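Beneath this line is the structure, given in structure tokens, with notes to follow.
== chain A ==
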Amino acid sequence: MADVIVGILAIAGALFVLLAGVGVLRFPDLYARMHAATKATTVGIALVGIAGAIAIDGGTAKIVLAVAVIFVTAPSAAHFIGRAAYRAEGVDIRLDGRDDLGDLGDLLADDAGDG
Partner candidate 1 sequence: MTVLLVVVAGALCACGTYLVLGRQLSRVVIGIGLLGHGVNVLIVLSGGDGGDPAFAGGDAERFADPLPQAFVLTAIVITFGVIAFLLTLAYRSWLVTADDEVEDDVEDRRIAREAQHAAAEAQHLNDPETEP
Partner candidate 2 sequence: MTALIALPILLPLFGAALSVGLGRSRAAQRVVSVVTLGTVTATSAVLLIRVDHDGATAVQVGGWQPPIGITLVADRLAAIMLVVAVLMLLAVLLFAIGQPGAERHHAGFHPVYLVLAAGIALAFLTGDLFNLFVAFEVTLMASYVLITLGGRPDQIRSGMTYVVISLIASTLFLIALALVYAATGTVNLADLSTKVADLPDGVRSGLAVLLIVVFGIKAAIFPLFFWLPDSYPTAPTPVTAVFAGLLTKVGVYAIIRSQTLLFPADTQPGNLLLIVAGLTMVVGVFGAITQDDIKRILSFHIVSQIGYMIMGLGLFTLAGLAGAVLYIIHHIVVKTTLFLVAGLVEERAGTGKLAKLTGLARLEPVLAVLFLLPALSLAGIPPFSGFVAKLALVDAGVTAHEYLIVAVSLAVSLLTLFSMTKIWANAFWGGVDAGRPIPPAATLGGRSLMVGSTAALVALSLAIAVSAGPLYDLSERTAHDLIEPSAYIDTVLGR
Partner candidate 3 sequence: MIRRSLILETTVRLVFDGALVLSIYLLFAGHNQPGGGFVGGLVAAAAIALRYIAGGPDDVLSMLRLRPRGFLSAGLALATGTALVPLAFGDTPLDHQAVEWHLDLLGTVKFTTATVFDTGVYLIVVGLVLMIFEALGEDPDGDEVTAQEEGP
């Protein structure tokens, strides 16, 4: 029984990773790819992690830690890439709606570092 649960979770997780991969491959611009990559992989690793935590004796804690690390870091990383790409030249970014950040101009430069 446990094997089956582990298998289903693993397949589901792997499926999400595959989805993310397909998204990254198919989506037309960077931000769209990021939407796919960040969310689906995080979910995918969570599911695989649960599977692993069940299946591997004595491995639960480490898997939890690993998944936690991804949960903490993945969105920050996505934010950081997105922000950098926004400024960088040569990145295909399609903003057909509004762009409040662009309206802001260089104002941010002054206090963005004010962490």
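As a selection rule, all candidates are chains of the complex that A comes from, given by their letters.
Throughout what follows, a contact is a pair of C-beta atoms (placed from the backbone, for glycine too) under 8 Å apart; a residue touches a chain by one contact, two chains touch by 3 or more; residues count from 1.
Predicted model only: the values in this text are computed from it and were never measured.
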Considering only this complex, which of 1, 2 or 3 touches chain A? 3
Residues of chain A touching candidate 3 in the complex: 69, 72-73, 76, 79-80, 83, 87, 109, 112-115
